[in-house]
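Only a single protein chain was left out; the remaining protein chains are all shown in position.
So, subunit A:
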Amino acid sequence: MTETMTAPTPTAAGAADVDVRIEDDASPIVRMIGRTLRDSARAGHALDALHTSSGTVAIRSHDTPQAATISFGDNGIDVSSGVRIEPDAAITVDLNARFAPTEDPSGDADLARGVLRALTPPLPGWREAAQQFWDATRSIAGIPDVLIAVTEGPDGVEQIVLGDGATQYLMASDPDTLAGVFSGADDLIAVLFSGALGIQGTLSQLSVMTGASWKVRYDA
């Protein structure tokens, strides 16, 4: 068993300064798009797309009425709720599958492709994601003292233990699922219901962890 008490801080190499703004009282889809674009900027991913100076792209959920508009401008990117204008491109995606398109985009194909790349930043490694999750959520009231993430690696069972104290919470899955949940790319409850994630803790802790997962998915 490999055990790591802390994970390295993510490198800022290649990170770009892109101003991503979301509207006041934003809906979940707006928040999630904003967070994802910021993740791409922090990772230095799809910088050409993030620096697009004009154009609007509609993002629609494939199975709910959720929709948002990404507007590129000289001063950054604005994300707003709904589609109130005729966009230059439109993309329909599965919000529970990391923005995977469910049909061919319409309109400006280059713009659409760029946005899809910007919406799929590389996930951090599961250890790094767990550490970032812990850093972002450890102050939430009622969160367990210790978070243990467990996976099966090439050398057997690996785990990371974060925090210290009497109460603990264990999450076990494959590395990609852990990275997805901890980074906010995946929805905790949806993954849990899919059977891809095992947890050990109390019902109250699951409730708190759900709130924590919302924080990294929608508000990071």
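What we mean here is this: a contact is a pair of C-beta atoms (placed from the backbone, for glycine too) under 8 Å apart; a residue touches a chain by one contact, two chains touch by 3 or more; residues count from 1.
Note that contacts and distances are computed from a predicted model.
A.B. asks: Which protein name, taken from UniProt, belongs to the chain you can't see among "L-arabinose transport system permease protein AraQ", "Glutamine synthetase", "Molybdopterin synthase catalytic subunit" or "Sigma-70 family RNA polymerase sigma factor"?
C.D. replies: Missing chain, per its UniProt entry: "Glutamine synthetase".
A.B. asks: Considering the complete complex, identify which of A:T56, A:S81 or A:S183 is in touch with the unshown chain.
C.D. replies: Result: among the candidates, A:S81 touches the missing chain.
A.B. asks: List the subunit A residues touching the unshown chain?
C.D. replies: That gives, for subunit A, the contact residues 25, 27-29, 64-67, 81-82, 95, 141-143, 189, 202-204, 206-208, 210-211, 214.
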